[in-house]
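Take a look at the following structure, please.
The other protein chains are all here in position, but one chain of the complex has been omitted.
When the chains are written out, they are named A, B and C in that same order, and each has its own residue count from 1.
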Amino acid sequence: MRLSWMIGGAQGMGVDTSANIFGNAVARAGYYIYGNREYYSNIKGRHSYFNITISDKMVNSISHRVNILASFDAETVFQHFNEVSDFIIYDTELESTKAEMVKSMEWEITERVMETLKGDGLGTTVKDAVEYAKKRGVKVIPVRYNEVLKKVADAFKVPLSAVERSRNMIAAAVSYSLLGLDKELLMSSIKDSFKNETFVKYNTMAVEEGLKLAQNVYNLKRLEIKGHRVQLDGNTISAMGKLAGGLRFQSYYPITPASDESVYIEANQLLDMKDPKTGDTRKGGIVVIQSEDELAAVNMAIGSALTGVRSATATSGPGFSLMAEGISWAGMNEVPVVVTYYMRGAPSTGLPTRSGQADLEFALNAGHGEFPKIVLASGDHVEIFHDAIWALNLAEKYQTPVIHVIEKALANAYSVFDEELIDYSKDVIERGEITDKAGPRFQITENGISPRGFLGKVSELFYTGDEHNIWGHITEDSENRKVMYEKRMKKLDTADKEIPEEQRVNIVGDGDIALLTWGSPRGAILDIMDELKQEGINVQMIQVKMFSPFPTNLVKKTLSNKRKIIAIENNYLAQGARVTALHTGIYPTNYILKWTGRIIMRDELLDAIKKVVKDDVKKVVLDAGA
Amino acid sequence: MRLSWMIGGAQGMGVDTSANIFGNAVARAGYYIYGNREYYSNIKGRHSYFNITISDKMVNSISHRVNILASFDAETVFQHFNEVSDFIIYDTELESTKAEMVKSMEWEITERVMETLKGDGLGTTVKDAVEYAKKRGVKVIPVRYNEVLKKVADAFKVPLSAVERSRNMIAAAVSYSLLGLDKELLMSSIKDSFKNETFVKYNTMAVEEGLKLAQNVYNLKRLEIKGHRVQLDGNTISAMGKLAGGLRFQSYYPITPASDESVYIEANQLLDMKDPKTGDTRKGGIVVIQSEDELAAVNMAIGSALTGVRSATATSGPGFSLMAEGISWAGMNEVPVVVTYYMRGAPSTGLPTRSGQADLEFALNAGHGEFPKIVLASGDHVEIFHDAIWALNLAEKYQTPVIHVIEKALANAYSVFDEELIDYSKDVIERGEITDKAGPRFQITENGISPRGFLGKVSELFYTGDEHNIWGHITEDSENRKVMYEKRMKKLDTADKEIPEEQRVNIVGDGDIALLTWGSPRGAILDIMDELKQEGINVQMIQVKMFSPFPTNLVKKTLSNKRKIIAIENNYLAQGARVTALHTGIYPTNYILKWTGRIIMRDELLDAIKKVVKDDVKKVVLDAGA
Amino acid sequence: MQALKKEPVFNDWCPGCGDFGIIRAEEMAVKELGLKPEEVVLVSGIGCSGKIPHFFSLPVSGVHTLHGRALAFATGVKLANPSLKVIVNVGDGDGLGIGAGHFVNTGRRNIDLTLIVHDNGVYGLTKGQASPTLRRGEKPKSLPRPNINDAVNVLALAISSGYTFVARSYSYDVLFTKEIIKAAIKHKGLAVIDILQPCPTYNDINTKEWYDKRLYKLNWDPVVKDPSERDAKMAQALIKSQEWGEKIPIGIFYQDETIPTYEERILQNVPNYMDYSPAVQEIVAEKTPTTDISKLVKAKRVV
Partner (left out) sequence: MQALKKEPVFNDWCPGCGDFGIIRAEEMAVKELGLKPEEVVLVSGIGCSGKIPHFFSLPVSGVHTLHGRALAFATGVKLANPSLKVIVNVGDGDGLGIGAGHFVNTGRRNIDLTLIVHDNGVYGLTKGQASPTLRRGEKPKSLPRPNINDAVNVLALAISSGYTFVARSYSYDVLFTKEIIKAAIKHKGLAVIDILQPCPTYNDINTKEWYDKRLYKLNWDPVVKDPSERDAKMAQALIKSQEWGEKIPIGIFYQDETIPTYEERILQNVPNYMDYSPAVQEIVAEKTPTTDISKLVKAKRVV
């Protein structure tokens, strides 16, 4: 069972809040949820929307076509009328608003909307858009938002403007009615969401009114729930993983979509920590510093790591570009530092609030020169959590920078899942080779790993970005260079030997068609595997999680003798497949790619795979999503 | 005919000057020369040396084993006594100096020297080192430098310190005697090299004295010369190419080994320029600006390029890392900008004055996101010249950043060659699609190239690092994103179609053993092909010059059905071969690699290839050179 | 997609944003000075403020660059084509956080540019984090806890770095701001205007009401008429720049045209730089280079 719901509205109008509350209420009824957020690089006024899938099983994707569209402004109708299958909730007072009057809508979109409507012999008003949908079997639910709000305002004897922010909750409430779930769940969700009593009151009443405006259609039943469930977005869960993993220092410079992670850590800076000797718990503080730029951010984290403190920074493309030099220093000096790399629409400033997977090869090669670098990419929220801990371990074990890739598509999306999935009592903390004795920092060893002392614990420790001898002092000697360089590089071989390949790639299914992917497309793929099977298409998902060191043998073996290898990525060049080809010599036979900055959705992916398999189309370019 | 000569001494003691004068004099006798410079990242006191090969044919490599070593300090003897085959010139007064007394020598080296000498039952003095060489058939020429200098000082009635800097010229003179060439050539070379009359006098007398201390051994004859010959290092010839190619703006931040290029341009800022209409020549100025960092350098060049001015910057690893973000902006905004990338010992500060080829994959992938980038790497001085012009053309034709890779091994080496090789009357200037009409900057076209207007010539031009519409205004529209992104990426396909693959890869020889290389190793390979043939080893050199767009078809065809493919590179990972594999699916069978920061020399390479071919050794790691 | 005529760009700043006052003042200044549109280039950084070139109502050109790097781009544009009027708009985070290095070092060059700092105390576009001009201990509504960094003194920093025109204005006083911008553009040399720009969305401390009761206009002579006056005028400006609290001065703090511009300094080495700048040099004559490097080659001849 799956149901899709979308709510849209201008930025600053509370779309997020209502989407969270709506989702939260549905989750309380025992449903799993995946919700994706789309918004402009803008503070107020531009269109944003949340697209949610509700399911009785765990779900990790959204659908382009939604059952219900909850709108309370004109732009949402224009941007999405063509994506709805069942219901459109809209504001009757806006019926005569024309597309060309909506100034916040980009003219490219307006033009397309007008074309579509005119192509159907319609005008260009909200009413026409709704009409267009109606003709295609969509039911419409007109709402007189201002009337409802006026009621609320009157009841509390406040001006209309005071209750303005409940508008979005009305839209949520109307759609909630359609589901047929207990009203109480929604009410309690509201109560838990607002700290401010007055807001609870306004919203409760607005919702009461909204609920009256539609009736149960979908008949959702309350499901039984075992254990606890959590609702988490990618930024937060990454922060949680890092904290559990022993992160004690995070530097950052604000950037979308990375900074929410750091802001969360800062807000939760004081944590319970168990004393390993006494077993007592006491509060300890994490240092979080907002730096002046990303050059400072990465180098502060490196400096901190030298004292033996688990240290990280988080950024996205533009900031990561600025970190290349520092990463190279960390590689040269064998410093365990984690960079959480939130990928967004690139190149350059690109689409700052949209998603993308176009920085993978940059992440792998960032920083001049050769040094071991570990790069891993998570595919869903639960993976992010454990990978965040893993990244901190890998950094210390191999004494080298680790890049943890998380896409905006995961960062700003949330999912509801069983809490036990992020039980971390079985996640280990491995600190690698540590010493508290003075001595040469860069001892030549067989596996490349040298015992590491900490600044402040051991004296006469030396570091330099220049080539150095075992003591960390500069030397240009040719023989030392040869040996020291090799020692560093060997760590990547050691890591490659030690880290089980099974942990570096997720292989699901056993079909003869390989879906080669990484990161967020995992969700859509997993969510359509059953449907594909029903269509007679047996696939196997090969989701590469670690690109360096690359799980060459397992991937090679798995890709061999496949009927088709379809690369599925959110970029133009199929970079994950390129890296795979570099290591295995195996190239994809087909491509399903998307670079619009929007997440790959399960329905468009299903169609695309069918096209590839049945019509043997070489390459499908996806573009769903406003 | 080939003869190798080396001179060494402490930094700041004029080793370069004497090497240049010596080479210059020999060149005047009709010989071709290749000279490589090695020095520490230090201003005064550390060991530096010049290794020169003299030949009657054009030569592009040096030999590890040298015929003559001209020394005038103790460290030079210790660092090189083991590399000489015929003559060591040394200072008798230093005979009792022990290796362990030479504080400027790194202890790793001292230890090795002492071990070698002790292993031969010798002590650790200069005398012992000389003895060691003698035992192996090397003739020694002891010189009493102070006596000679005292003579000079007395003659001019100046203190000894005033003529101290002629010490190196004495060493050069003694070795010059061995060659048997006209004294006059050396004298005139001195005269042309020093502006200061007094220095000419001191040096002339010192040389007169020096010449007396040895006799003709090698019997070099004066050769006939047709046309002119020039003596040029990589920094200078790159600057010359850029200037001929129409460069009008260069920004830079000081960094070894890049900044000499910019300093040269600045010093020659006022150039003769022909007016295309009148044909008259007038002076025009190039703007050269020393910026506050490389972030500024690259962005200044980009800003300048927007006005239609051919613009470039030059840097090496650490600086290039800082340019990644700017390069991504230039890619997004389709700005023709050239970055001359001088590769040196990496990672991080690495070996700042040594060479390396370890930044290739970084250069290819620098900057977040996907955008066309053209990357070309020159293999010798003449290539640098024409490639510098080519790079400027490519940047404008494809409106995108071009990275021109030059290694330190070429930058600080010089060669003497026929001037006609850098005749640029046949080099064309192609500016690509230019418009002087106002209109959308980023028109969607079939080949991805949009007519480009210049800031200041056309009004209402807009640029932004955000995704933009045809007018250069920000838009997040999904459909525009798809099309605009594709338009940009298509330019790389267009370039791939238009640039003949033959220009992108040099294929020399027709053997069934492929020597797959790029950049500076070209010289050593070309210089040993005859000897290999004599050994029954028939090779073909495949020198990739352009890595993006990669000459896939030609390289694939050429590499197919080879008995062996040997990757020869100055790095650890064989990055050029990796990129080749990515595009062709063909991997090397063997590797000859070197990452000590020293250039690949023809004698060690010859040995290594023999080992690979005859003994079937999988990988040979080179390490010649102090 | 291929719109034949340019559609107007939607200005998506928040209602009431102080940036509206800046753009109006800047448009008026450009207009009143009678500058030709194709000679005006607006260069901006990244932030709410950085979008300004896209929103400008006059047919000038605009380059929306990178966060922190606007001055570097602007320097390239200006030096390649010194006939252009280049105006640079940056956010306070943009110009003084990530861009502080360029802020300082551009000062050393005294290029004839106008730099406008949108000083709102926050990082607007990334949701209201503290910017370098927010004072320690202050907690605008977007911060979870009071700011723990001290504020930078923009004006003193500019003076210490070599800016030769240093002023402060207030974005809601459009006419005054317009006059200051005009003076800055007319100034021969590097000008900076720190414009106090309320951000009603995130900064609920430095609001219109807050400023209205504090701001007063300087009534003095900030101009260095002779190098001998420099030290004194600079000192008075530096001292004045410390004033912040109950009373906050706006106006021109310091102006010195006795220092040569960077362009004039280039002229010493390139005598025809102004009329034969890189932007007007022709580099190609019938496909071949116009540049004659034969003298350079000759200098490297060995025979």
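Definition applied: a residue touches a chain if its C-beta (ideal position, glycine included) is under 8 Å from a C-beta of that chain, and two chains touch if they have at least 3 such contacts.
Quick caveat: nothing in here was measured; it's all calculated off a predicted structure.
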Touch partners, limited to displayed chains, of the chain removed from view: A, B, C
Contacting the left-out chain in the complete assembly, out of A:144, A:274, A:497 or A:533: A:274
Residue among B:82, B:104, B:538 or B:589 that touches the chain left out of view: B:104
Selected from A:309, A:566 or A:626 as touching the chain missing from the view: A:309
For chain C, the residues touching the chain missing from this view: 68, 96-105, 107-110, 132, 136, 145, 148-153, 156-157, 159-162, 231, 234-235, 238-239, 241-242, 259, 262, 265-266, 268-269
Where the missing chain touches chain A, by residue: 24, 27-28, 30, 225, 228-232, 236, 240, 243-246, 248-249, 251, 268-276, 281-287, 289, 291-293, 295-297, 299-311, 325-326, 329, 389, 416, 419, 422, 424-425, 427-431, 440, 443-444, 454-466, 469-471, 473-474, 479-480, 483
Touching residues (missing chain, whole complex) on chain B: 12, 40-46, 103-104, 106-108, 111, 253-256, 259, 263, 266-267, 290, 292-294, 318, 348-349
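Definition applied: only the chains that are shown with their structure count from here on.
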Centroid distance [mean C-alpha coordinates] between chain C and chain B, Å: 41
Gap in Å, rounded to a whole number, between the CA centres of chain C and chain A: 37
Mean-CA-position distance for chain B and chain A (Å): 45
Per-residue multi-chain contacts in chain C, two or more chains: 1, 3, 46, 66, 68
For chain A, residues that touch 2 or more chains besides their own: 40-41, 106, 108, 318, 348-349
